[in-house]
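Note that one protein chain of the assembly has been removed; the remaining protein chains are unaltered in position.
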Amino acid sequence: MIIVMKPGAPEREVGAVLRQVETLGGRGHLSNGQKTAIIRVAGDDLRLDPSAFLALRGVERVIPVLHPFRLASREVQPKDTIVRVDGISIGGGTFTVMAGPCAVESLEQTLEAARRVKKAGAQLLRGGAYKPRTSPYSFQGLGPKGLEILSRAKAETGLAIVTEVMSAEDVSLVAEHADILQVGARNMQNFNLLDACGRQKRPVLLKRGLMSTVEELLLSAEYILSRGNRQVILCERGVRTFEKYTRNTLDISTVPVVKKLSHLPIIVDPSHAAGVRDYVASLALASVAVGADGMMVEVHPHPEKALCDGQESLSPDEFDRLMRDVRPIARAVGKRMAR
Amino acid sequence: MIIVMKPGAPEREVGAVLRQVETLGGRGHLSNGQKTAIIRVAGDDLRLDPSAFLALRGVERVIPVLHPFRLASREVQPKDTIVRVDGISIGGGTFTVMAGPCAVESLEQTLEAARRVKKAGAQLLRGGAYKPRTSPYSFQGLGPKGLEILSRAKAETGLAIVTEVMSAEDVSLVAEHADILQVGARNMQNFNLLDACGRQKRPVLLKRGLMSTVEELLLSAEYILSRGNRQVILCERGVRTFEKYTRNTLDISTVPVVKKLSHLPIIVDPSHAAGVRDYVASLALASVAVGADGMMVEVHPHPEKALCDGQESLSPDEFDRLMRDVRPIARAVGKRMAR
Amino acid sequence: MIIVMKPGAPEREVGAVLRQVETLGGRGHLSNGQKTAIIRVAGDDLRLDPSAFLALRGVERVIPVLHPFRLASREVQPKDTIVRVDGISIGGGTFTVMAGPCAVESLEQTLEAARRVKKAGAQLLRGGAYKPRTSPYSFQGLGPKGLEILSRAKAETGLAIVTEVMSAEDVSLVAEHADILQVGARNMQNFNLLDACGRQKRPVLLKRGLMSTVEELLLSAEYILSRGNRQVILCERGVRTFEKYTRNTLDISTVPVVKKLSHLPIIVDPSHAAGVRDYVASLALASVAVGADGMMVEVHPHPEKALCDGQESLSPDEFDRLMRDVRPIARAVGKRMAR
Partner (left out) sequence: MIIVMKPGAPEREVGAVLRQVETLGGRGHLSNGQKTAIIRVAGDDLRLDPSAFLALRGVERVIPVLHPFRLASREVQPKDTIVRVDGISIGGGTFTVMAGPCAVESLEQTLEAARRVKKAGAQLLRGGAYKPRTSPYSFQGLGPKGLEILSRAKAETGLAIVTEVMSAEDVSLVAEHADILQVGARNMQNFNLLDACGRQKRPVLLKRGLMSTVEELLLSAEYILSRGNRQVILCERGVRTFEKYTRNTLDISTVPVVKKLSHLPIIVDPSHAAGVRDYVASLALASVAVGADGMMVEVHPHPEKALCDGQESLSPDEFDRLMRDVRPIARAVGKRMAR
């Protein structure tokens, strides 16, 4: 950590900062410039909160030098984490495909989707039983009944299940039915939920918040990791910007940024990013080329009848085509298709 | 709702849309233009999900005509909601002041803050017992012990208490100690929490998310209102933008926008918006002038020792000065200072 | 400037950075931490481009310590700049009002607007002869004929004129008719135009770009100041965000931020920020309270007939009311109304 004092800050203020550094367990090294004093703080950046210094008189800026996450960082673990679930690998050179409807609507719809995405080459079935919806008047998901349907779909097709959990109370129930627990974008900083997900055994798919930096995404992963669960998969699904032709703006750079900073696998959800069916396939191909470890795609047997997100769901035929197009690009970037 | 078809969409597609409208309980009126057909949908916009039409072949855009919130809207309730708690009014022509430390750190710190903000003219004491923190390594609040301290501060000073609740499970415990339950910016779309807050009796202070639209804020309020709790106060606390000199960008326009669209009271939190002590007072004055129903300000007896947000906390002396400056502006815009 | 090396960067790379510092005329002081070396660079931050170091092997980050602007900074000139034009002061404790139509449409419209805003208490008439429009098919302004009309309005009412210049070639012509040259938001980083404005004598009103940080605004002012023209007025007019109920998001914090960092006067344009007439007055009052040196407001004699921005233009009667409401707030914050 580096503390930059205001130009001309008197010795008394510099001294107070140095004392605060010591009080909090760090060691400060003072370097006096022509106008501004700079204090370099040795010790544990993670435990030293910048705001403990920012409030002191005469302090201009506090600049953390180390990344604020540790367990998620490549410095601590240089080797890629490979999440293994039900015989499937996520990370470490494979490209894993999760596909299925936005919401579990009925047994028929779910089974039909599951059979088709399985046949096209997906490894996991996605589908929400609990749906976080902006409006209280929108379809909110089937809840426990939806979880049962997912279990039936797994029993029949052998696909592993990834599904969203919205609340700490629901974690154990969802974990009975899901192979991977999904934390949605709106809950990325629901710290109680992260805590609960960190204290159980299932891998967690953590989606980046609409409004969250990659640093914050990695800090939310750190919550889960620090509670004992090391099986975390990150997911880029678009951020909010001023652009209007797409629902969100897919921040494709997140993939190489995460690959550099962290050992955790990262996948891309092109469906929520685009919000428009016509763009989903192109964004999926870009995700393969950029180096993602997989993708999560909305596929509905009858998009025009979907209870949510029909406009961005691929039909099974469109998904077949996408999977055919994905393979040569995966090969070109040296990735194995999962299974 | 207006459905705009793609230029040249064939009759068959237009027909399918009209049938979908009827299936979902609406009535569609077709208007054929030179190139594009437009369908005007009569019926209940709230229950008709745009995505139910967007997924249909030939549909270009779906434009909601009515606001997606109802209970929160001025159309449904033209008269200002006045939230009354412990003899204090929020809304309806008064300017109410909530002040206190970011976090409850100790009995002494809390009492000292409470006495000073009371003396300066605040009506409510703010202070977090549960703290949502970006990093798992930051101070997370005293929890239940912090709630006890707040109750002691209330007993001694008579100030009403507003404090954050982070999770549905904690709602009843927090409600025992708090006069107003605060839902923080990161939880604005934690729908389980909104649901729980809507099913209890205490007023709720709902903070706008860092990157949430005002429409989404009003829809989150609608969750609470539709569960039976009509005592909701909105709070603008800055949104995330590209600007770096302030922690967030105070979206001061939210106040007149909410006043036009909704009957709910709205206050401003200039401290979290600025993130820098030097700007808090100016933003507070702007909030009075723009027509806010109150403000929530961070005040710490010793900002340089604060466990969080010290850099944006006012000292008690600075808060005294702010309160002196607020009064003539409140008078100029025709607001009574609360109490 | 502080250069932070990557953890474990070898001595050789550190040495190369130190040599680069010297080559470029700075002096580097090395401080070795446990893992990371830090180099503090003494000398002229303005001339040392961070990118000259960022490209070197082993460099993690380069952190400027000084602000990148100098002539615009309060460190160089602690005293407020007061721009004086035609007997009017802008800055230094007065509140100056510029008002008039978006575009000069005709002599009648301009004269009618001028008379009314003069009567209500404005000091300057605004109105565009050159209009930067997003679409090539929109009304682009009357050009030189519009300038003539403005001169006639000045002759008749005595109001000083502020009007936009869009191109370096037009600077001298516009300067013949205008008392203040306006550089619009879309041209804030049109460096050739800034250069030309800096080499002539008229004061310049520099509007913040939709997409520009306050630092960039001050650097654009620095272009003008460094060419010899010290008469620069800054203008906050809203930035682009994700919020949809307003055209732009008024970044009201810009006022106290600029007041702290710079001696230049700053005014607010609530009309372009809001984009909706209903919100203009509230935002104007907030601007007075926050400490702005003035405001620029769109007023049209017949908003419903305006060729541009009619939806955000006040009618003369609405402007009368606004001016009545502004005065007590100006008084409350210790500002004199200009004239």
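By letter and in written order, the chains are A, B and C; residue numbering begins at 1 in each of them.
Note that in this section contacts are C-beta pairs under 8 Å (C-beta built on N, C-alpha and C of every residue); 3 or more make two chains touch, one makes a residue touch a chain.
Bear in mind the structure is a predicted one, so any value in this text is a computation, not a measurement.
Looking at A:V104, A:V255, A:A306 or A:A338, the residue that reaches the missing chain in the full complex is A:V255.
The omitted chain makes contact with just one of the residues B:E75, B:D278 or B:D317: B:E75. One chain is missing from the display, and on chain C it is touched by residues 16, 20, 46-47, 49, 51-52, 54-57, 68-69, 132-139, 166-169, 186-187, 189-192, 210-211, 216, 219, 222-223, 226, 240, 277, 303-311, 313.
In the full complex, the hidden chain is touched by chain B at residues 2, 4, 7, 29, 31, 33-34, 36, 38, 40, 42, 63, 65, 75, 211, 240-242. One chain is missing from the display, and on chain A it is touched by residues 211, 213-215, 239, 241-246, 249-253, 255-257, 260-261, 273-274, 278-279, 282-283, 285-291, 325, 328-329, 331-333.
Criterion: only the chains that are shown with their structure count from here on.
Each chain gets a centre from its C-alpha atoms; the one nearest the centre of all protein C-alpha atoms is B. With centres taken as mean Cα positions, chain C sits 31 Å from chain B.
If you average the CA atoms of chain A and of chain C, the two centres end up 39 Å from each other.
For this pair, chain A with chain B, the centres built from the Cα atoms lie 26 Å apart.
Residue positions 211 of chain B are each in touch with at least two other chains.
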